[in-house]
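A single protein chain has been omitted from the complex, and every remaining protein chain is retained in its original position.
Labels run A and B following the written order; every chain starts at residue 1.
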Amino acid sequence: MQLFIEQILNGLAMGSIYAIITLGLALVYGVMRILHVAHASVYTVGAYAGVFIFQSTGSLALAFLGSMLLCSVLGVLIERLVYFPLLKCPPYVPLIASIAVMLTIEEVLRLLAGPQIITFTAKLPFPDLDLGGIHLSSTLIAIYVITIAILLFLWWLTTRTEIGLAMRATSQDMAIAGAQGINSHYIVSLTFVIGSAIAAIGGILVGIYYNQVYPTMGAVPAYKTLALIVVGGMGSVPGAVIAALLLGLAETLLIGYLNVPFPRDALAFVAMIGVLVWRSEGLMGSK
Amino acid sequence: MSGYVITILTQIVIQAIVVCGLNVIVGYAGQISLGHAAFFGIGAYSAALLSTQAGMSFWTALPLVLLICALCGLLLGLPSLRLKHDFLAITTIGINFIVQAIFLYVPFFGGALGISAIPRISFLGEPLRGQNFLYLCLACLAVVTFICWLFTRMFAGLACFALREDESAATSMGISPVRFKLLAFMLGTMMAGLGGSLYAHYMRFVSADDFSFPLSVGFLAMLVLGGMGTLLGPIVGALILGALPELFRPLAEFRILFYALMLLLMIRFQPGGILGESSLVRKRLFPLFMGGRK
Partner (left out) sequence: MSDLLLEVKNLSIHFGGLHAVDGVDFDIKRGEILGLLGPNGAGKTVTFNLISGVYKPTGGEIWFDGQRIDGLPPYAIAALGLGRTFQIVKPFPTLSVLDNVLVARGVTRYPGVSSLWTSWRSRKESQAAMALLDRVGLADLAKRKAGLLPLGNLRRLEIARALAVGHKLLLLDESFSGLRHEEIAKLETLIRSIRQDGLTVLLIEHNMRVAMGLSDRIVVMEYGKKLAEGTPEEIQRDERVIEAYLGRKGEADAS
C-alpha cells in the first residue's frame, strides 16, 4: 500500500513535469497553430543554464531567474527568426523548421557542454516531509507547489488581465484580433516568452529531480508532449494539463508498478490514438 | 569506383526509393507523413522474416512484402480521412513509435537483437555484391521513378493533386478523398517497402533501432530539400543529404550541426526545395540549360 501511494506521488510528479513542458507547447499552438517541437530544446537549454548558473553562483534563485530570462529570449528569437516568416507556408514547413531548430540547439549544447551527463545536485527551498511513513522529498514537494503556482498564474493571467484577454482573442483568430486593435505579433511573442520561461522552470526541476542534465534530454518529452496536446485538445491548456497528469500516472503505475510489458514511451501515443478514435478533437478541444 | 563510394551510393539510392514513396503521399496527395520510416521498417522486417524463416528468395518474397506494406499503408491512410493536418502529423509520429516498439518488444521480431543472417539477393544464380547490387538498386529506382511519372499522367494522379490543392473543391467535383488518399498511401508505403526489402538484404541485419523517428524526419527533409511534388526531387534530396555527412566527415564533431543548420536554412529560405517552383536553382540555373524558355 505504501509502495502504491509512493508510486502515485511519483506519477503525479512526472505528470506535473509533463504538464509544465506541455503548457508552453499548448500556449504556442493556441496562438500560432504551429507545432513548436523545438520547445523541448528550450527546456533543455533551461536545464543547462540552471545547472551552470547554480554551479557558479551557488544560488538557486539566480539559476531560476537567469535561466528563465535566457529561455525567454531564445523562444522569442525562434519565433521571430524562424516561425513568423514561415507563417504563409504549408504547415509541414514550420514543423520541419522546428525539428531542425531542435537538432541545432541539441548539437550546440553537445558541442559546448559535452555529451556526458552533468549532475544537478541542489536542494530546493522546501521541507522534506514524512507523512504516515511515506517520505516526500523536498524536490517532490517543490514540483507540486511550483506546478500549482504556474497554473494559478496562468489562470489569473488569461482570465483576469487585459493581456490574457488579448491572448485568448489572438488564439481565436489573429486577423480579427488585429482588427480589434490588438497587436497580434506582440501577443504571439509574449506567449513565447511566457511559454519558454515556464519551460526553463521545467528543465531545472527535471534536472534536480533526476539529478541529470544531458543534451538529448528533450528528445523524448518533445514527442510525448505533442501527443499530449492532441489528447488534451489542440490549444486547450486545461486539457493538456489533465492529459499530462493522467499520462504521468499511467506511465508510472502501469509500467513501474504493475509491470505491464509495454514500452513506456509508446504509451503516450497509444493513448493518443485511443482518444482520437473516441473523440476526434481531443478531450477538451472544440471542433 | 571504390568500395567506399559504392557503399555511399547504394545507401543513397535505397533512400531515394523510399523518399519517392513519401513524395507520392506528401508531394502528390498533400498528406503529411512523419512516420515513413515505419514502412521502411515493415518492408525490411517482412523481407528479413520471409527469407530467414520461410526460406523465400528476395524475388519470390517481393510481391508479399509489397502486399504487406500496401495493407499497412491502407491502415495508415484511414486516420488521414478523419484527421486534420496537425492531428495527422502527430498520429504519424505516433505510428512510427508504436511500430518501432512492436519490433522491439514482440519476440517474433527478434527483440533487441533484431534479425540477422539475411541472405544476399541472387540474380541468375549469382549473389549480388558491391557494384552489382548497386545496379539492382538503380534499376529499382528507375522503375519507381517511372511509376511516379506514370502516376502523374493518369487521372488518379490528377485527382490526388486536386485533393492536395483544395480538398473541398475537389470533393465537390466528384473526387472521392477516400479512394485517392488511400491509393496514394498504399503506393507510397509499397515503395518504402521495396526500399526496406533492398535494405534488409544489403545490411543482412535489421533491428528496431534502424527505423526510428529521426529517420522519418530525415526522409521528409530529403523530400523537402529536393522539392516536394517534383519527379526528381526525391533523388536530388537523397543525394544531397546522403552525401553531405560524408563530405562533412573531415569536420567530424560539427557534422550534425552543419546538417541541422543547412536543413534549417534551406527550409527557412527555400521551402519549395531545390527543384521547387520558385527556387534559386530553377530561376538562375535552368534558364542556362534551357535557353531562357519558360
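Quick notes on this one:
As a convention for this text, a contact is a pair of C-beta atoms (placed from the backbone, for glycine too) under 8 Å apart; a residue touches a chain by one contact, two chains touch by 3 or more.
Just so you know, these numbers come straight off a predicted model, no measurement behind them.
Considering the intact complex, the chain excluded from display touches B. Within the set B:T171, B:S212 or B:Q270, the residue that contacts the chain not displayed is B:T171.
Checked against the hidden chain, the listed residues B:Y105, B:F161, B:F205 or B:F248 yield one contact partner: B:F161.
The chain not shown here touches chain B at positions 153-159, 161-162, 165-166, 168-177, 180, 183, 277.
Throughout what follows, only the chains that are shown with their structure count from here on.
Centre-to-centre separation of chain A and chain B, using mean CA positions: 32 Å.
Remark: chain B residues 26, 32, 34, 79, 82-83, 85-87, 89-91, 93-95, 97-98, 100-101, 104-105, 213, 217, 220-221, 224, 253-254, 256-257, 259-261, 263-264, 267-268, 271 touch chain A in the complex.
Residues of chain A that touch chain B in their complex: 29, 33, 35, 82, 85-86, 89-93, 95-97, 99-101, 103-104, 107-108, 111, 223, 226-227, 230, 234, 261-263, 265-266, 268-270, 272-273, 276, 280.
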